[in-house]
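Now for chain A:
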Amino acid sequence: MNVDLHTKSIEQLRNTYSHVEKYVKGNKPATRYEEATFGAQSTTNFHYRPTWAPDYELFDASRTKVILDDWYVLRDPRQFYYGNWTMTRAKQQDAMEASYRFVESKNLLDNIPTPVQKLVCDVILPLRHVAWGGNMNNCNIAAIGYGTVFTAPAMFHAMDQLGVAQYITRLGLTIGGTEVLDSGKDAWINQPHWQVLRRYIEDTFVIEDPFELFIAQNIALDGQLYEMIFESFVEQHLTSKGVSAIAMVTSFINDWFKESSRWIDAVIKIAADESDANNKLISTWVNKWGKRAQSSLEPIAELAFSEESQMAIDSSRSKMNERCKKSGLTIK
Partner candidate 1 sequence: MSNVFIAFQANEESRPIVDAVIRDNPNAEVVYSPGLVKIDAPNSLIINRETIEEETGRDFDLQEIHINLVTLSGHVEEDEDQLKLSWDH
Partner candidate 2 sequence: MSLATLTTSYAFAPRDSEENFPDPLLYIGWENHLLFCAPVCVPVAGNTLFVSLQDKILKEVYGAHPDFLSISWNDVLWFKSSRPWYPNKDKSLIENGIKHKDVIRFRTPNLFGIAGSNS
């Protein structure tokens, strides 16, 4: 046995890469998150202007009105890099499989009373398109945002949103096959109570400032929508009606919403703290898009909660507002 062979410590030349080292506090090895993220993106000496956006360099901080001295201040508190992100999601996926097995073995979805099944389909299935919107927008942030510390989690978030859209799709397929998904899509395109929200999403598709897009999508809309649907409607409202199977097979969505909120809040707080100008700008965006998002959710609240809808709307708005106030924004 050569157990001792390699135990003699060999002196290291350095703790980490130079472009990472300047972001590591104290004289210690960088974490995997830090090595994976800091200083990754090109910053200078770009060769050619994009044929699709000649006014900007390929990576250009001036695409947003938010001004940060160094974009690498926007740390993700979850410290996600691809490895721990995907392993975390794989674990959650295992749990989802277990829930599906349990729910299916006990026929729990089949046993939901028909009117409640219909309510679930009406309220939840069109949201797969909303999640697709969130996927597109975060993908755009990953493409045109500045600094890997901001853009890499946006890409994970985009894929998470696709995962959410697919979990909702799977729920639909399990309850009623492609027909219920088709009617859900039809409602999304045509039914009046979804149109305000669809207009909101389509308007976010043409936002040019990646930070404003981050606000409009990830806090103003999702901060209210997921609160209202997956927390209030699924976890509380349906469970109080004795239907807990839906909560079981959508538990990923709620867990992910809470987990990713920590990242979103951190980004907002750090950016707003850097200057009054940033704070004012971000507050304006939150107020503007938050208000629009709220009114786009009103018809859906009515669908979900009928007479208790105003309460649900107010509660999710105030939860979103609380998060923003905690991040130091001025909320009207």
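Regarding candidate selection, all candidates are chains of the complex that A comes from, given by their letters.
Of note:
Keep this in mind: a residue touches a chain if its C-beta (ideal position, glycine included) is under 8 Å from a C-beta of that chain, and two chains touch if they have at least 3 such contacts; residues count from 1.
Computed from a predicted model, the values in this text were never measured in an experiment.
Every option in 1 or 2 belongs to this complex, yet chain A touches just one of them, candidate 2.
Remark: chain A residues 49, 51-54 touch candidate 2 in the complex.
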